[in-house]
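This part shows chain A:
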Amino acid sequence: MVDFLLAAAGFVLLMVALGLVRILRGPGDADRMMAAQLLGTGGIAVLLMLGAATGVAAMVDVALTLALLAAFSSIAYVRAADAALPHEGGAERDP
Partner candidate 1 sequence: MTGVLFNVALAVLVLGLAVWTIIAREAFAAVVGFIAYGLLLTLVWVQLQGIDVALTEAAIGGGLTGVLLIGAAARLRGIEAAPGAERPRNSLYWMAGAVSAAVTAVLVICVLALPDPAPTLAHEVALNIVDTGVANPITAVLLAFRPMDTLLEAIVLVFALIGVWSLAPDDSWGGRPGPVQQSDPNGILAYAARILPPLGIVIGIYIFWTGADYPGGKFQGATILAAMWLLLMMAGLSEAPPISRGWLRVGLVAGPLVFIAIGFIGVLTAGDFFGYPQGLAKPLIVAIELALMPSLTLVLGLLMVGAPQRVAKL
Partner candidate 2 sequence: MPLVAPHAMTTPGGLLLVLLVLLPFLGVLVGFVLGAGNARRVALVTLVPGLGIAIASAAAQWQSGAELVYLLGGWPTPLGVALRADGLSVVMLVAVAAVIGAIGIYARADFTSPQGAPEARKPFTFWLLLLAVWGSLNLVFVSGDLFTLYVALELLTFAGVPLVCLDGRGETLRAALRYLLFALLGSMLYLLGAALLYGAYGTLDIALLAAAVRPGPVAWTVLALMTGGLLAKTALFPLHIWLPPAHAGAPAAASAILSALVIKGSWFLVVRLWFDVMPGVVTLSAAQLLGALGAAAIVFGSVAALRQQRLKLLVAYSTMAQIGYLFLMFPLAFDVGVNALAHGAALDGGLLQAVSHATAKASMFMAAGLIYAALGHDRIADLAGVGRAMPVTVLAFALAGIALMGVLPSGAYLAKKLMLDAADDTGQWWWTLVLEGGAVFTAGYVVLVLVSVLRRRPGALPLQRTVARSAEYAALALAVSSFLLALAALGPVPGDFVSNPLAFGELATTLLVVLGGTVLALGLARRPIPGDASTAAGANVSPLRRMAEVAGSGIERADLRIRGWAVASTSLLLLSGLFGGLLFYGASP
């Protein structure tokens, strides 16, 4: 079981790592953010499997933290990108 979980963790890591090619290729910012998002989810899955394989319960806490925060940069990206478009009525820059 341990070996299977480790192997599965490695497989998922490899898969999401392949997805990172999107960061390299783009073409848009959204594509890059999506690749990071996929890596976040994959990383959570890997952590959970590692935790189950090694019996370190606290790894689930790390996964919890990641699950809460991994999506944050995407949100920040959308907010900042919206604010950068003037017609969206986003942030007002002071003169």
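Definition applied: a residue touches a chain if its C-beta (ideal position, glycine included) is under 8 Å from a C-beta of that chain, and two chains touch if they have at least 3 such contacts; residues count from 1.
Picked so that all candidates are chains of the complex that A comes from, given by their letters.
The structure displayed is predicted, hence computed values, not measured ones.
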| item | value |
| --- | --- |
| Touch-positive candidate for chain A in this complex, from 1 or 2 | 1 |
| Parts of chain A lying in touch with candidate 1, wherever the complex brings them together | 3, 6-7, 9-10, 13-14, 17, 20, 23-24, 26, 29, 32-33, 35-36, 39-40, 43, 46-47, 50, 56-59, 61-62, 64-66, 68-70, 72-73, 75-81, 83-84, 89-94 |
